[in-house]
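Below you will find the structure I want to go over with you.
Apart from one protein chain that is not included, each protein chain of the complex appears where it belongs.
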Amino acid sequence: MADEDTYPGWTAVSDLVALRDRMRLFTSERDWSGFHDPKSVLLALVGEVGELAELFQWLPAADAAKIGQAEPLHTRAGEEMSDVLLYLVLLADVLDIDLAAAANAKLTQAARRYPAPSAPSGLPTAPRQPG
Amino acid sequence: MADEDTYPGWTAVSDLVALRDRMRLFTSERDWSGFHDPKSVLLALVGEVGELAELFQWLPAADAAKIGQAEPLHTRAGEEMSDVLLYLVLLADVLDIDLAAAANAKLTQAARRYPAPSAPSGLPTAPRQPG
Amino acid sequence: MADEDTYPGWTAVSDLVALRDRMRLFTSERDWSGFHDPKSVLLALVGEVGELAELFQWLPAADAAKIGQAEPLHTRAGEEMSDVLLYLVLLADVLDIDLAAAANAKLTQAARRYPAPSAPSGLPTAPRQPG
Partner (left out) sequence: MADEDTYPGWTAVSDLVALRDRMRLFTSERDWSGFHDPKSVLLALVGEVGELAELFQWLPAADAAKIGQAEPLHTRAGEEMSDVLLYLVLLADVLDIDLAAAANAKLTQAARRYPAPSAPSGLPTAPRQPG
């Protein structure tokens, strides 16, 4: 089986680890780690969720996807969702949580809890991860 | 360079793309896509942020990281953060947003907005992405 | 004019002040005031907003009001909204904010910011408060 030991030069693709590493560098270069207790990061995340909500609050529900796929909302939504993601990645780092592993486990759990009657081949399986 | 064409059977996928694909499959197998307008997904994300907040609300701020790194909170926090992440990934998919690209762009922007006086080598750069 | 000095034994209290006073008593009887720093109360409020969001997240937007006016959602929504209100009242007390006065001032401000073209008689005015 292909794995990173077998194929030198290959790098496991993890956006979440890459973002975590950038956040770590960003934080340490600014000496901001003292601010990053869990409750503070959580409130920062709540702030960004609020900004995201403001973008969509008064849109007609049925048209929101279409409007959100067009500019200028598309870029704005991407920015606010990025902020939410970055604080989530930061919080996971502060708590020493492997976010990708946790999310895959949660999806497997959800698939068991809500069985798909029509699924031809049982539970959804995660695309094979390298390593 | 190693790439997916070279090693048949192997597909390099980033973890955010992998989660998106699992969410797509999960949704389509249950025929739930009709529920996934942006405002509904946003409210679901708010619900999960609320559950995450409840885990930390009464902890002393100074001890919250240590307590959150230990069980049982570590697993619980990972589950709620996963739910937040999965709804964020779903919302990005509904809006046709490349979350990893958007988050990297946002971090580059943040690094310009808040220059790091002591940074020896300028802006943090994203780890090289394969593919 | 009737006022509280005229009728001994009778104390006119606004409902927000009454809720504040009940929260104070509730807190002091349980010796919980040590938990009520603003960031903790804010996270508790976020938790309750999350529970409220969960009640409505998957409802069709157009039917949500009708469904929410009927049981069992009506009672459940009232409970979660009460929790949000109570934490808001508690936070105001911790910060020494007169919530009724602040909200009336904010509404007056909003009325100036968004003039009503058709308003026959200018800004809405608050009903006269007794006392």
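Each chain gets a letter, A, B and C, in the order it is written, and its residues are counted from 1.
Here is the rule we use: a residue touches a chain if its C-beta (ideal position, glycine included) is under 8 Å from a C-beta of that chain, and two chains touch if they have at least 3 such contacts.
Everything numeric in this text was worked out from a predicted model, so none of it was measured.
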| item | value |
| --- | --- |
| Visible contact partners (per top-of-document touch definition) of the missing chain | A, B, C |
| Chain C residues touching the omitted chain (full complex) | 1-2, 7, 9-19, 21-23, 25-26, 29-31, 37-40, 42, 45-46, 49, 52-53, 56-57, 59, 61-62, 64-65, 68-69, 74, 77-79, 81-86, 88, 91-92, 94-100, 102-107, 110-111, 114, 116, 118-119, 124, 126-131 |
| Touching residues (missing chain, whole complex) on chain A | 35, 37, 39-40, 43-44, 46-51, 53-54, 56-58, 61 |
| Hidden partner chain, residues of chain B it touches | 39-40, 42-43, 46, 60-62 |
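By definition in this document, only the chains that are shown with their structure count from here on.
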| item | value |
| --- | --- |
| Per Cα centroids, the chain farthest from chain B | C |
| Rounded Å distance between chain A and chain B, as computed from the means of their C-alpha atoms | 0 |
| Inter-chain centre distance, chain B versus chain C - centres from mean C-alpha coordinates, in Å | 34 |
| Per-residue overlap in chain A, given as positions that touch at least 2 other chains | 39-40, 42, 46, 61-62 |
